[in-house]
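The structure appears below as structure tokens.
Missing here is one protein chain; the remaining ones are kept as they sit in the complex.
Entry: chain A
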Amino acid sequence: MSKPALFSRQKIITVLALLAACLALPVSAAAADLFNPIGPVLAAEAWHLVRVTLIGAFVVTPPLLLIVFVIWRYRIGGGSSSYWPTWEFNGFYETAIWAGPLVVVGFLGIWLVSSTVELDPYAPLPGADPLRIDLVGLDDKWLALYPDERVAALNEIVLPVGRPVTFRITSDTVMQSFLPQGFAGQIYLMPGMVTELNLAASEPGEGKAIQTQYNGSGFANQRVPMRAVSKADFETWVTSASGAPLTADRYPTLISSGKSVQEFHAAQAVLMPLSDDCLFERVVARYHQNAPIPVAAQPGSPTYDPGAAPLPAGACGALLPANFGPAGMAMGTGETNPMADETMSGAADSGAQGAGAKGSGEQEGDRMSGSE
């Protein structure tokens, strides 16, 4: 797609039409977003936003009105005869200004805790047999692997309505952030580490998979359609995969080479058969080889060379250290999580646990211990 002129007639007309029609909140666009959630997680987050906003509006309105009133009422020469230049304390007012915010914050704090626990992105949603999607963030592309369906979607994410989805997410470049707009909130993805996100679609519709952490020239391209479709349509979509299957050997060529990333172009969606049992694990394992990685072999570097950056080969079970989480969906080995209380280097120090993610059945205590 060629870059449109700065001030094309179409643009000007669009602008004028929109200016006339809107600036009123919120513009109801066709795409799903925070105002039009099509998943239960985002719907709950949006509802929490609404109630916090309403409570907050009650609290912040008095000072807004008071400051204007007081300045006007007590302006010099404004006719007010009362002037108390040495008044500096009133017990009742003092109690009120401390107690008021305390009560409101206490109230909001309880909501904060309950909603945070309830909407933990790692907590699986109700419903049996979640769809597994392994998401890899590449420079200006999303690669969604469906290990059970054995397909790989580039620049498009499709999910069936009504079935919970569990994402495992990693980056094969610098740190990124995945925002499944219309479905749920976002989570970071980091090379060599796995984060998780659970969501579902409650009705058919189209949102976006947006990358929100600036990472170079192609940043604005990494916003691709994320569609919720009926179960039947999902089956049809899966069977439509065509062309050469995605293998570990072919994978490096999907990655844009360094600075040749084109700016501001519409991403092209591709659906390929997937013929590697553990491509996702290989991508994670790339950063756990106990050897320095040459710059040319690091996706995202300006001198990246697909020929110099093969993914680790080998049996699926031997790719990652034995203690590498996450359990439950673990590296081809089934349900157990032998080392739930250990995480990879760094995660423990930082109080975060991007790597040692929680398995589906784990309790809170395990995750906390993972970060101590």
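Of note:
Methods note: contacts are C-beta pairs under 8 Å (C-beta built on N, C-alpha and C of every residue); 3 or more make two chains touch, one makes a residue touch a chain; residues count from 1.
Throughout what follows, contacts and distances are computed from a predicted model.
In the listed set "ATP-binding cassette domain-containing protein", "Putative ABC transport system permease protein", "Cytochrome o ubiquinol oxidase subunit 1" or "Malonate transporter subunit MadM", the entry agreeing with the UniProt name of the missing subunit chain is "Cytochrome o ubiquinol oxidase subunit 1". Taking the complete complex into account, A:300 is the one of A:40, A:164, A:252 or A:300 that touches the chain left out.
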